[in-house]
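Omission of a single protein chain aside, the complex is shown with its protein chains in their original locations.
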Amino acid sequence: MAPTAGAEGDSTARGAVLRASGVEKSFHRGVPPRRRRIGVLKGAGLEVRRGELVGLVGENGSGKSTLMKIVVGLLERDAGAVERHGKLGYCPQTPLLWEKLTIGEHFELFARAYELDPARAESAAADLLEELQFGRYRDYRIEDLSGGTRQKLNLALALMHEPDLLLLDEPYSGFDWETYLRFWEMSERRRSGGMGILIVSHFLSERERLDRIYELRDGRCEES
Amino acid sequence: MSAIAISGADFLREHLRARLTLVLLVAIPALFVVASASVLGEFATALGGSVGGDSASALGAGWAAAFLAGALGFFQVSSSREADRRLALAGMGAVRVAVARISASVVLGVLISAVAFLTLLLSAGVTHPAHTFVAILIFALTYIGIGTLVGSFVSGALEGSLTVAFIFLIDAFSGPGMSDSGGIAGVMPTRKAADVLIDAGAGQGSPLGDWIAVGLITLGALALAAAAFWLSARPRST
Partner (left out) sequence: MNGRASTATRMGFREQLRRPLLLVLLLALPFLFISWSFAITEPNPRLITLPGGEQLLTTMRDIHGAIMVPITVGFLAGLVGLFVVQSALESDRRLVLAGYSPGEAIVPRLAVMVSATLVVLAVSLAVTTIDFVPESWGPFVAGNLLAGLIYGLIGALAGAFVGRLGGAYLMFFLPMLDIGVAQNPMFFDGSPQGWATALPGYGPTRVLIDGAFSQSFDAVGPLVVALLWLAALSVAVTVLLRRSLGGR
């Protein structure tokens, strides 16, 4: 997807695949005359460079998913700038899949979306099915799958086209321990390959695996 | 109990706070009552039945409440399946979950009936308010039972709505006053409720037998609904 705004030369020189600055977002609640604004993001900013694993943490309700959705393009921001470079892969918190379609059919749909030719699409799907060990469910419909398997597909769809920037919103819910470890191996492998990865979580126990961590507090990001 | 109350409130919030739903909740019964008043008599004659002006308006209010209650009952089961199962497993048990859900359903039925009754009161006037309100409530509670039962067998929103619509249309068109009351009308769940509502609309009392019948049918519908909630919340053997 195309960059959204701003000084491309400056960001790419430093290898940033994502830079958000001064992002503000409020929501309205209630009906007039009791309508009020709730400020969620008050000048949040963060940066993800190529070959980096960055974490974004914060309490529930701190605005992590809001910031993620703004960065991805699902929500309009009230103020601030977001620059993205290269291809984007997005793994949302809720899988957003089609219940009556199979895993294979999901790969087919997204291969079209990413404009992958059939050979490349097939090899990407096969690799991801192998990597996350859910190949035997390829012809199963989503409605017949467990939450953990759905989440594997959710992640795989975000990775199919080998994006430059990967945005993961609570990516490991429903994973068993083995899959959780495999997820980190996958992430580190891709980081070594130059992918910039942003992981949003309300709890990150693997701080030593991350290059940097942002904490979202009072509507702003602080690097810790 | 408070966990169910909270999740019940969440459910209400999800469905009733959706944009325009509250507006429709008031507008549709109002329109239906007015429309029924003007045409239901003629329609009934065409089907071989007969129903007078005030009874027609009352029936309109009953049906508007019924369809809404049926749809609500359906969505309640289909959207709370997972949550109910988790609550039951967490220690509440399927029986208590079912009881709590039924209580929430009764509250919803009362709300829906109140709206339909008020629109009837304001648009057409009502001779026996208590009698009329109870009759409308019976429609609503019966259809909550039907909708819940549909929800325990059908999961898709579209299929569920169509099934409730299907049952509703057969029921409404074969009801007393509407047709010659042959065959199928006898087994329709709201047959007695419609009798009581027509009486209320006409300003007459209803025989005790009718009240007992509707009481039993309503309890039966709610029992079926409770069974549906229990079935959906009970733990599966692993």
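When the chains are written out, they are named A and B in that same order, and each has its own residue count from 1.
Basically, a residue touches a chain if its C-beta (ideal position, glycine included) is under 8 Å from a C-beta of that chain, and two chains touch if they have at least 3 such contacts.
Fair warning: this is a prediction, and the values are worked out from it, not measured in the lab.
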| item | value |
| --- | --- |
| Touch criterion as defined above, residue of A:E105, A:E162 or A:D211 at the omitted chain | A:E105 |
| Option touching the unshown chain, where A:I38, A:A79 or A:A113 are the choices | A:A113 |
| Residue touching the undisplayed chain, where the options are B:V154, B:V196 or B:A228 | B:V154 |
| For subunit A, the residues touching the chain missing from this view | 1, 72-74, 76, 88, 90, 92, 96-101, 105, 108-110, 112-115, 141, 157 |
| For subunit B, residues in touch with the removed chain | 14-16, 18-21, 24-25, 28, 31-32, 35, 38-39, 42-43, 45-48, 64, 67-68, 71-72, 75, 154, 156-159, 161-163, 165-166, 169-170, 173-174, 179-180 |
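Here is the rule we use: only the chains that are shown with their structure count from here on.
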| item | value |
| --- | --- |
| Inter-centroid spacing, subunit B versus subunit A (mean Cα positions, whole Å) | 44 |
